[in-house]
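A single protein chain has been removed from this complex, and every other one stays in its place.
Moving on, here comes chain A:
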Amino acid sequence: MRSDIPLSRDRNARLVPVLVGVMVFLAVLAASGALALDNVLDRWRRDVTGTLTAQIQAAPGLGAEARAATDRRVALALEALRGHPAVASARALDDAELTALVEPWIGAGELLDDLPMPRLIDITLRPGAGGDTASDVARALAAAVPGASLDAHRLWLSRLMDLGEALGLLALAVVAVVGVATTLAIIHATRAGLTAHRPVIEVLHLIGAQQDYIARQFARHALTQGLKGGLGGFMLALPVLAGVGWLAAQVEGGLIPRVGLSPWDWLWLVLLPLGAAGLSMLTARVTVLHTLSRMP
């Protein structure tokens, strides 16, 4: 469709796609960071919130007396754990299971009687337990039973998760800030572009153009510009994302879970440039209608 308004030849207006591009670039990076982090956290959350293992040190000494003392500790630990609101169930591994666990290293036999074997307790947490549940359980356990500890790896993971969640919030905050800045920048640039065309708007108005006829042309132009800038920024962000993904894959080795984005995540990311384009279109329309409504 043709346009009476020479918008595309306007130097002023050329700033808009660049601006939208930069903003979308930043927003895509921040948003994909937030999304990828959330995926990692999800996996960790599944690991951590499912089960925990508590380890009870054996009482010093050998023989039946020491064994009985250790049993008492296990009983105390079980009591403390079962009384904890986040724990669904706690079960001490019996001798057979413990033996099976150490067999590969120590060999079969009446060893348990001879060695001060620590005892293990399988803890199942209630669904929906938060990231700090593990440390909370650990505190309760340590208070009830001296020498009891929670599986260190999982505890560490849960702390890392706290950090991760904080980082995720931070990334979301960045997306939000970039979003607001983009909105303001687009509104401002669109307005600046329109000021240059005020004489044209005036003439069209005096010639009897409907407000919608004028607003439509500006909106269409702003949409094209916004799409150009938005998709450009999106395309520029892709190699950066690929690079970060490659770096993350390099350190893979169990330390960091595979970093990746799901198709749903990609849909969200694609929505960013489209949203920016839609936003500039809407801004142009609203601004023009506002300008026109103030003309006699």
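Just a few scattered comments:
Rule of thumb we're sticking to: a residue touches a chain if its C-beta (ideal position, glycine included) is under 8 Å from a C-beta of that chain, and two chains touch if they have at least 3 such contacts; residues count from 1.
What we mean here is this: contacts and distances are computed from a predicted model.
Entry comment: the absent subunit's protein name, as recorded by UniProt, is "Cell division ATP-binding protein FtsE", drawn from "Acetolactate synthase", "Molybdopterin-dependent oxidoreductase", "SufD family Fe-S cluster assembly protein" or "Cell division ATP-binding protein FtsE". Only one of A:206, A:238 or A:271 touches the absent chain when the whole complex is considered: A:206. Of the candidate positions A:127, A:239 or A:296, contact with the hidden chain is made by A:296. Listed by residue number, the positions of chain A touching the unshown chain are 4, 6, 9, 199-200, 202-211, 213, 293, 296.
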